[in-house]
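Take a look at the following structure, please.
One chain of protein is taken out of this complex; the other chains stay put.
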């Protein structure tokens, strides 16, 4: 049996299957750094309130700082037999200080219920920072560079995946930029509202005063490089809420699902564009894979996986939402199951953004093929309607006239451009061939849409 | 075949099953008012840009205002044979004005893709306002009044549904208040970020200029009583994004799922408290139901339904998230399926808050039973540990000593209070009976937790 | 306050909001017919066990039969103020017989907990029968007729949406037939395992003996036209299980989600094939819709909605699964929330199958365009590899040789067919131009795949 943080009243050893089933070290080791930070702060509070002597506190902090450094440098080997990362770190402390009593004084006025929330919130703050400042930025900057190279490209715009009207590639891809900017804003809101607290104890608070926590909290994160100076620590407002709240997890996992949904849409667009039939883009070989059987294959696997991962993200969201359903107050062990979905969602989205940034940066547009598609006259039908409306034809009539003109064009196999002026007049006296011909021009079509700020 | 807003190029009539399958009037009639508001604004823009004469515009606005009034007063009967609410309202206009050409001029520079988003966003703004200003407020005020009546009640606090430490009922119920306050804040953020726009057309923008839309948007909502003066209309920034974005729906449905999860937790707590075995509360008869077979039954059905509806809300969230997965730009008809889950989630949560407000206001606590439970000595185990730590017993030892004391108490069937001073000393020389006895006091226990701001 | 089936011990009237919140008549009226059937059977059991006189039983059965007939003919107007359909039907009985005491004798040895399960299970049996015997059959027969018309069409087969190898359209569409056949089998399994029982009471059984129920159950469904003679009624084996089990709901809703997923895949295929760029199919106008702004549009809305509804079905599944999570035994009111997702999933899938059957029957393939696509030489790369392997070139080398040949073909812009025999030999001495040329033949390629039973 592995050493545990509890066990005084127990006669029997824990069943080995129970140990396996309840263990979380295999995933919560991601919280190691944040747990150590929490311990350092807690030691300082205990010293200030005379629960630890100065010598004791200094000894502990020194050892904790060493462990902190080792974790940062990836040198600390986690012990998979520990119950969780908190036990693991405590055992490390004990191993180094060889003074169990001292180490266990850390439990004074502290509980894992509070400890876990503290470390998880810090982790979330950090991951959101990385996501917003690096991953999303990098993705958007890739998109921007692609846009810069193709700023004047006009392409068919689609609704219902059918040709609708010509649009600027810039606006098309700009849509994805807007999505990611919304995502970023959403994360910033979530992070700003994420209140990092101490002092909840197991659920009922601790004997150390609110004032002591408030004072200890001042500038407390300053010394840790990982942490932003803008972040704040506060005493708990309601200790029962502190240990039983997982709103922040759900908010984050939900926001990550929205990012994944956005990226799945982009991927679908690119997959369709890379089909032989569309042939709008060329994905760089470094971002494709092949087939062990069919030598010609160059598959957009990255995009397919991004599309598919949207399902995984939704699953992670359902996992935490369902887990919290109907849980009575306060802490219940079910809540331990928030971490894997949270970590997994963060990691997938972060990797997706990185790998897509690379793929996008190297994307090539097949401009001749796109231009060819713009010859489809139906793309200009709305422009023809607006032309008639300008000539004071009531909208409904204009819509019907052009509808019939297109119907005739399809059934006769004759392009509108190739119809005689006389033929056109049969549909409407206002259809002047000379004018009409000029409308089948992607640039003119795009420029005539004045409602968009350029 | 019902009249449609399109059809020029079509030879055949729509298959009746297709009409049934694609119809949305049965649910999108909830958007009626907001659709009419959009039409009034659009008419004004068309008049300003000379797409309508003043007379035409006045005629249309007058008729639209009548329809608006009828909808507000619940007097407009929706026609379930229409394709959607937009067609329905257009037909109403035509019926009243008897001038199809005039009515159809409304389609100039407008598309249902944009129209639907406009109306849905206004609906969301309104519903969030109601939720925050009325439903959540009413719920919290009920909770406050319950708290006022029971402010000094102390009860057993639970972790893992096991007795942990005494806590104030005020803090317990205050946890639910905090949850709802977080919910409210989250909704305010969402509403603030919900940008209501016009000018996207089908996807590519319209021939009316950005400037015209900007000017038309000034103070445009002022005249509509339903709408807050603080809300703003803007021209679209990116027309492709405007018609293909459903982030706001997912954000709202996700936030509503969190509320429903909170309420499911409260319900579970109350259901457990109303069991014969706990017997902590009495739910008013007006909020219970009985059994057709068992005459004694008084069941907390309301709470059970609230608990169960958390599943429905999760389902609605998955419904919209999955629907958006992998959708290429821009508008696709799949997106029509956002409305039922959105409407349903709003309505359930709103009704839950209202009915729970009533239930909570009439809740009675069974104080003698709760006090009885506070006699459980194990609730004070942590206080005993703190007592020993105060006497300079290292934490680990203190924890072990009290663990063993409790084990002995259970196995011997003897209360700690009833043990002799000598017996107590066997566990630790620092266990002074006189002191110890005073610790088994709920009030003292609660007051000794100084970390919580009171 | 509406009349209720319970209420003896209650002093107060139910709060009107509670009535609204707990009411189910708006959806469970779908169970009307099955509830009446249950009542008729129950009356017979009560008569046989002398709980009703023959006269009483005859009177009740006569009235129930009238109601049964009216429901079948759509003549019974449901009363939306009733709590549920069971109350509604009881009120109907009372109205007709004008003898409340007689009607209420029906509650002897019966409980809504059992009654609801009975009616829901019969409804499920019936709906599965319709789905399997009509909807799926009709869909498959449409697919068969489309296949019959296009049996020899060869098309590019895709993996990763990239050209892979030529395949028969018959095999392509046959995949969807296999999916639906699997679905049908799955439903038959579920229906066969759906045990319809009586005698559970509220949870603890009834004073009527197992033997009486067994005898009453014999051939009991024979007289009801809706019901299959193959279905059986049995006494409950475990009354607690009978009232608390909702496995059958989850199984069905899960199986319906799989159907919806299958249909979403078919829809995606058809949507892609109907793009201007693929242009493989023409969807009949009767199954498309247009645009109020863009007169050229002919959109595959039906297919998009089918694609999107896969999300709704997943949502319904999550709704019931989450609702059942962590529910203690036995019946809890949460379970009432199983019905809307169940009904909704059945109705969507049934309508999807019907509307798709129509769409498929009228689908036209654009064979010239498909043939054009088959000219892509990369489709035959695997055949070239097999050719070399036949010449005893080790597989790996063959794969590399053809890979390089294709790379050269792409970079040089030269078709393999147009390369000289000498050039080909540069890649491998075994590449005989005369032989090679014959391999670029869709028919030959398909026929060379001997592993498939034709």
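Letters A, B and C mark the chains as written, and numbering starts fresh at 1 in each.
We take it that a residue touches a chain if its C-beta (ideal position, glycine included) is under 8 Å from a C-beta of that chain, and two chains touch if they have at least 3 such contacts.
The structure displayed is predicted, hence computed values, not measured ones.
Novice: Among C:152, C:237, C:347 or C:426, single out the residue that touches the unshown chain.
Specialist: Final answer for the missing-chain contact: C:237.
Novice: Which one touches the absent chain: A:302, A:329, A:419 or A:439?
Specialist: A:302
Novice: Considering the complete complex, identify which of B:20, B:95, B:133 or B:160 is in touch with the unshown chain.
Specialist: Missing-chain contact among the listed residues: B:160.
Novice: If I consider the whole complex, including the chain that's not displayed, which of B:38, B:235, B:358 or B:403 touches that chain?
Specialist: B:403
Novice: Residue by residue, what part of subunit A touches the chain that was omitted?
Specialist: 4-15, 17-18, 20-22, 107, 110-112, 201-202, 284-299, 301-302, 304-305, 307-312, 314-325, 332-337, 340-341, 351-352, 354-355, 358
Novice: Even though one chain is hidden, which residues of subunit C still touch it in the full complex?
Specialist: That gives, for subunit C, the contact residues 6-11, 51, 100-102, 104-109, 113, 157-161, 164-167, 171-172, 174-175, 178-179, 182, 185-186, 189, 193, 199-210, 213, 235-241, 243-245, 247, 250-251, 254, 257-258, 261, 264-265, 267-269, 272, 307, 310-311, 314, 317-318, 321-322, 324-333, 382, 386, 389, 394-397, 399-404, 406-407, 445-446, 448-453.
Novice: Can you list, in ascending order, the subunit B residues touching the missing chain?
Specialist: The missing chain touches subunit B at positions 156, 159-165, 271-272, 274-278, 290-301, 304, 318, 321-322, 325-326, 373, 376, 378-379, 381-382, 384-385, 399-400, 402-403, 406.
In the analysis below, only the chains that are shown with their structure count from here on.
Novice: How big is the gap, in whole Å, between where the Cα atoms of subunit A centre and where those of subunit B centre?
Specialist: Spacing between the chain centres: roughly 23 Å.
Novice: Can you list the residues of subunit A that touch 2 or more other chains?
Specialist: Residues 159-161, 164-165, 272, 318, 321-322, 325-326, 382, 399-400, 402-403, 406.
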